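The complex appears here minus one protein chain, its other protein chains still in place.
Letters A and B mark the chains as written, and numbering starts fresh at 1 in each.
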Amino acid sequence: LIAPLPITFLSDYGHDDEFAGVCRAVIVGIAPEARLIDLTHGIRPEAIREGGAVLAKALPYAPAGVHLAVVDPGVGGERRGVAARAASGRLLVGPDNGLLTPALARFGGAAEAVDLAASPFRLAPVSVTFHGRDVFAPVAARLALGAELADAGTAIDPSSLVELEPLVPRIDAGSVTAHVTQVDRFGNAALDLRAERAGELPFGRGDALRVAASGGGAEADAAFETTFASVEPGRMLLYEDSYGNLALAVNLGSAAELLDVAAGDAIVLRPAGR
Amino acid sequence: LIAPLPITFLSDYGHDDEFAGVCRAVIVGIAPEARLIDLTHGIRPEAIREGGAVLAKALPYAPAGVHLAVVDPGVGGERRGVAARAASGRLLVGPDNGLLTPALARFGGAAEAVDLAASPFRLAPVSVTFHGRDVFAPVAARLALGAELADAGTAIDPSSLVELEPLVPRIDAGSVTAHVTQVDRFGNAALDLRAERAGELPFGRGDALRVAASGGGAEADAAFETTFASVEPGRMLLYEDSYGNLALAVNLGSAAELLDVAAGDAIVLRPAGR
Partner (left out) sequence: LIAPLPITFLSDYGHDDEFAGVCRAVIVGIAPEARLIDLTHGIRPEAIREGGAVLAKALPYAPAGVHLAVVDPGVGGERRGVAARAASGRLLVGPDNGLLTPALARFGGAAEAVDLAASPFRLAPVSVTFHGRDVFAPVAARLALGAELADAGTAIDPSSLVELEPLVPRIDAGSVTAHVTQVDRFGNAALDLRAERAGELPFGRGDALRVAASGGGAEADAAFETTFASVEPGRMLLYEDSYGNLALAVNLGSAAELLDVAAGDAIVLRPAGR
């Protein structure tokens, strides 16, 4: 007897409705011994790109197992439901709309994938609008119990999984244009700019910056610092966040509010005085 | 040694306060091996009818066990605290204010019930305002460990459990009046109209509809369709939701916002042009 794999669960179901709870109930009914870890259900409704970014940065901290993710505006339409094994062995389950591919890439890319349209693990009947409950949760639970991925659905080419066109930050001689990937509860705005690339930027640690929401939005001064406390309360800083991305924060305040930006928005950073 | 029963937990405690967490702590202290499944704590404060509807539709997806539910505006007053066994064996625990009876009905009705006013399983002392912690959670935990229902309190007539007068949809020759039972995060408004009754309605699948909040409220056009994508973004549809109820949605929008309705409100649906 082998212990079941742990299951992580991320979605845009929110916490007020019973959606996430009903999926949990389905999982426990099938795999009562599997450890279930709610990563978050607070992804903004239908925000596939944001959900994919959060999943990809959270999973390296989770034990290897089955990783269920549901942000699924296309449910009941043409998009496939899939389960995939990453090269490193992790199993991901969810809609094939770009949500899973950033996390798969972190684990070596998809090595094997199946379409769940006719999965024998589905509940019956399958509803048109709640595949989290009827398809993805039971598939995740059966995989956690040790079912073979090949038995969960119909084999598909793993390279056919949908990838969203990545937003690419642009580094110019006098400015950097990056995108907000997530705004957290504290108003910190993570950017799609890895801290390792700091050497390529037209400014360095300790420098004063001018930061603007793209397209004529709000502007503010900032400093490129290490800790929040390096700047006065109410002042903005660019820093390396806990996942190794550059991010904007305001000491004892909200960068997202100061700049009036949300996930997906573009930001322009310039050395101060230019 | 028998494995303890799983415990599901639904309430209006919200997620910001420690109420649900303290109940979880009490349960784990008594039944450390019992699997605990949070269905939701986001029922609107004191919304007994909404809580009862959500519980009744969620529980068929949960493994049989102990089902704790607390939406309890009358705590400390005259209402009874009860535990009941449904004909099918499931155990429900909560206030006797109509919250539990819709779920009991789904499982064959209450076959046995006890009043918890003098339950030996209560914590001591019992507070006036937090029976979730002091009465319902410890009773649920003891039942999960295998305690007899008869030992949890004083036997009462199971037919004496409070039932809320059901809201009844009215189907006329030219219109249907139904009630919103729940509004979810996506703005979808579930109605108290089972999809099996579609044949009785004065309109059919594919038809154009006019939908109005009752009492001179907002109005909008809709279509009776199967999937969100059957209508243009921003347009409303009547569809069968994932629990077999008819519901209103707006493709990539919010039906509840468009009609300005909440759970409990009445809705009038008519064939378009009448």
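Everything below uses one rule, namely that a contact is a pair of C-beta atoms (placed from the backbone, for glycine too) under 8 Å apart; a residue touches a chain by one contact, two chains touch by 3 or more.
None of these values were measured; they are calculated from a predicted model.
In the complete assembly, the contact with the undisplayed chain comes from B:G14, out of B:G14, B:G109 or B:G253. Residue in contact with the omitted chain (choice from A:E46, A:E112, A:D207 or A:E240): A:E240. Touching the chain that is not shown, out of B:R24, B:R106, B:R210 or B:R270: B:R24 (per the contact rule at the top). On the side of chain A, touch with the chain left out of the figure occurs at residues 3, 6, 8, 10, 15, 35, 37-42, 54, 57-58, 61-63, 182, 184-186, 226-229, 239-243, 252.
Contacts to the hidden chain, counted on chain B, fall at residues 12-22, 24-26, 28-29, 32, 45-46, 73-74, 76-77, 127-130, 133-134.
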